[in-house]
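Shown here: the complex without one of its protein chains, the others still in place.
To keep things simple, chains are lettered A and B as they appear, and every chain counts its residues starting from 1.
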Amino acid sequence: MINKKLILFFAFIIILILLPFVISGYWLRVLTQTFLFGAIATGSNIIIGFTGYPAFGNIAFFGVGAYVTGVLTTKYNMPFFATLPFCALSGIIISSLLGIPILRLKGHYFAIATVGVMETIKELVDNMTELTGGGLGLTLPIMHGEPEYIYKFFYFVMLGVMLFSLLILFIVSKIKQGYALRAIRVDEDAASVMGINTPLYKTFAWAVSAALVGITGGVYAYWLSYIDPHTVFGGTYPVKMFAMILLGGGTTVIGPMLGAFILELISEIVWSKFIAIHGMVLGLLIIFIILFLPKGIFETFKGGFSFKKLFSNLRENRL
Amino acid sequence: MAILEAKNVAKSYGGLKVLTDVNFEVNEGEIVGIIGPNGAGKTTFMNLISRLTPITGGVITYKGEIINEKKPHEIAKMGIARTFQVVKPFGGLTVLENVMVGAFYGKNNAKSKSEAVTIAEEALQIVGLVDVKDKDPRILPLAKRKKLEVARALAMGPDLLLLDEVMAGLSTRELDDMMAEIIKLKQKGITIIAIEHVMKAIMGISDRIVVLHLGKKIAEGKPELIVQNPDVIEAYLGSKYAKKE
Partner (left out) sequence: MILQILVNGILLGGFYALIGVGFSLVWGVTNIINLAHGAIALLGSYITYYMFQNLHIDPFITLPVSFIVLYIFGYLVQRYLMNMVVKAQIFMLLILTFGMEIFLVNFMTTFFSADFRSVTPDYAGKSIEIAGVVVPYIRLAVFAICMIVTAIMGFFLEKTWTGKAIRATSLDLEAAMMTGISPRKIYSITFALGSALAGLSGSLLSLTQAFSPNIAGGLTLRAFIVAILGGLGRVEGAFLGGLLLGVIETVSSFYIGESYKNAIAFGLMVFMLIVKPSGLLGRKYYAEVKH
């Protein structure tokens, strides 16, 4: 059973590695975007799904990472890959400093506080005009080479970031600390009297998430070669990320990534034809997920699809 | 020798006094039962020992060390384990993995996974849950979930075990079973403080009983003497049974 899943997973990865040699242009971009979301959802899942802290504003670290790469490549002429450790580091520093006060909050108080953090950082970046270009945005050095080569380059880099996030998530799920995080998710008091230093572990979880999301942001900045505060901080990113985690299942390692694939590909295939109502469909889709699939598509339909299962959430949670 | 000492312990929320001037000692190897009607402050007292709520007055000493300012996880590492009245197993983890968390982080502080598994299996053996170790704990019946709580605490390798109503809600047979379990733990050298509503159970296993009423200690002594104490009958049995009729 486990082996079958493992084989499927590696087959999937091999297909993704071979794909760029048969597809091109548009689809390479779409998949790169999908990997981007896969990386964000997977990275954020350590704090959100494993630890149970709905870090809605985790995208803050995406934006920070994007700006770290942006500023380091433009103002300090640093090569792209060399900036990525700094993206991770900035995420770790900010989350550790903020973690101590903010992770004391629970449930939606925490969720909203992280949004507050995100918006505050956004405003700060917006106002640090000399360094970040403020609202005008920041143009990064463009990579040299054939467009096809550049597409492939970012395809593989983004795939790499996503798989790296996945690997970290997998490791966390296996080590001692992973057990502590899941204990915290269910019952923080019980976890603490069992000897788990809950503030420390929560901060650890958030820092790892922040680092991974930060790296993703760095790659994003170099990929698009233009960033501005309003696109990299917030927008629909937080809620899309959350929807992906929910859709795939937040307690699993691979769920958020699959959630990202499902949502991003649906988005691309179906909605690109209806640009005008794209946002409305996104809203409806999120409502749909919360109503019918909050446990994730795989958990809900374990052992086969049926319409009855689709309504089990409503039966459990209606007033 | 006293393993735990409470001196003039008090707890208040704003102006509301939940506990006032509670004094008592627990000796190594003893089973001490704490009883009292609803709202007597039993669970609050337990929360004070496990440091989940701040102590507002007095001193609690464990193994000669004042623990007033310690954090819950530090207490756990010092060898105090507890169960909760509301049983909430860690869902998403199997029964064995639940107990492993205790082995990883309690006083046992298992360094490797295999070590944690060994400790956890031993704890499950003691409470008799080995046969369900790979199950999801959420599907277990209440009696077994209570045992899982005990196993989780045991895997921490405690010297002092606090049991918060582990016998409430059990059938007579399950109750006898649990009582035997607790006696077994005592024989292993673990000191136990048990909060209980079920009089019969607590009287049967305790070496000593402490009675709390409205946040104060009103009596202390051997079980057979406690049941004859007029204050206790008045406060505990009187008020409790009067209400039920």
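Going forward, a residue touches a chain if its C-beta (ideal position, glycine included) is under 8 Å from a C-beta of that chain, and two chains touch if they have at least 3 such contacts.
Treat the numbers as computed from the prediction; the structure is a model and nothing was measured.
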Among the chains included here, which ones are touched by the excluded chain in the whole complex?
A
Among A:V68, A:A113, A:L181 or A:M194, which one is in touch with the chain left out?
A:A113
Touch with the missing chain holds, among A:L200, A:L224 or A:I290, for A:I290
On chain A, residues whose C-beta touches the chain left out of the figure
54, 56, 101-102, 104-113, 116-117, 119-120, 123-124, 126-127, 236, 239, 242-243, 246, 276-280, 282-287, 289-291, 294, 313-314, 316-319
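Here, only the chains that are shown with their structure count from here on.
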Residue positions on chain B within touch of chain A in the complex are 50, 52, 71-73, 75-77, 80-82, 84, 88-93, 97, 100-102, 104-107, 109-110, 113, 116, 152-153, 156
Chain A contacts chain B in the complex at 176, 179-180, 182-183, 185-187, 189-198, 251
